[in-house]
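First, the structure itself, so that you have it in front of you.
All protein chains but one are shown at their positions in the complex.
Moving on to chain A:
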Amino acid sequence: MAASWRNLARILPQLVRSKFVPYRKCPSLDLRFASSQASSFSSDEGDKTHFGFEDVSKEEKTRKVHEVFTNVADKYDMMNDAMSMGIHRIWKDYFIQKLSPTQGTKLLDVAGGTGDIAFRFLDYMKYQDSLQLSWNIPSRMKSPEGWPRSPSEIEEESPTEEEDSHVTVCDINRSMLEVGQKRAAQRGLFEGIDWVEGNAEELPFESDSMDVYTIAFGIRNVTRVQKALDEAYRVLKPGGRFMCLEFSEVQNPVIKSAYDLYSFQVIPALGQILAGDWNSYQYLVESIRKFPSQEEFAYMIEEAGFACVTVENLTGGIAAIHSGFKL
């Protein structure tokens, strides 16, 4: 507790100083700038990109993002809970529910270091098994003589013909993967999950090898977004699904003003108090403002070749689910 107060005392001057800074520094608050941002996101030409509101070279962005996530890895999950007040769990649950994976699905979760999506996926598969069982009972009970059945009969039916579901977690950052592996061990999960260190722009997987590609709160931090989307298209099998959960643009002006106030004034301070790191969380909120809006990002997904692209806003557009299919 005392440490927290000391932290607070340390950051108070910073809080005061930063009071109106974000609004001056933030061009994305003005909609007119939106299209120019998207073009800077989608074009691979030129070596400038942005790191939060700073303009940096592409190599530097990759390095800085790596630095940020190495810094926050240990506190990442706790901070997600604190900053989103737990809502990110609902978003992720809904995300998996919307995907409704079927038995035998091969999932690639990119930028999923701490395993949030991977664990939910595996839990869903387990839950789905039990759901299936309960569906079968009524039809069995229709013939009374067939119920209860002998154990040998049940064994015959037990599903062996289905392939096992599998999830591959790919992250560019080793520290994030380590956190995820530790959490998997705590849950006793050792099967059906792989951990791979790799770049979303150059995935270390064969073409046409995955059923689903998910990326949750990760694509924003990729240096060349369009290249990552092209890679997603490459590794997916025909009929495979691309799903992305990412912060997006809030359209409602009332929610937007409250949201901006919260992100620029509260989140970096929370980062300082709870994780002892102001700059990483300053980057977090800035990078959200720099990310293209729902429509622009959907257009980029279509550019990569995906069909049936849909967008769904969550909590008024604070986050959005983009979905597309490789047909």
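By definition in this document, a residue touches a chain if its C-beta (ideal position, glycine included) is under 8 Å from a C-beta of that chain, and two chains touch if they have at least 3 such contacts; residues count from 1.
Definition applied: contacts and distances are computed from a predicted model.
**Student:** Of the options "Malignant T-cell-amplified sequence 1-like", "Mediator of RNA polymerase II transcription subunit 8", "Replication factor C subunit 5" or "Ubiquinone biosynthesis protein", which is the UniProt protein name for the chain that has been left out of view?
**Tutor:** "Ubiquinone biosynthesis protein"
**Student:** Just name the one of A:198, A:240, A:271 or A:292 that touches the chain not displayed here.
**Tutor:** Going through A:198, A:240, A:271 or A:292 one by one, A:240 is the residue touching the chain not shown.
**Student:** Tell me which of A:212, A:229 or A:275 is the one touching the absent chain.
**Tutor:** A:212
**Student:** For chain A, which residues lie in contact with the unshown chain of the complex?
**Tutor:** Looking at chain A, the ones touching the missing chain are residues 98-106, 132, 135, 211-212, 237-241, 307-308, 310, 323, 325, 327.
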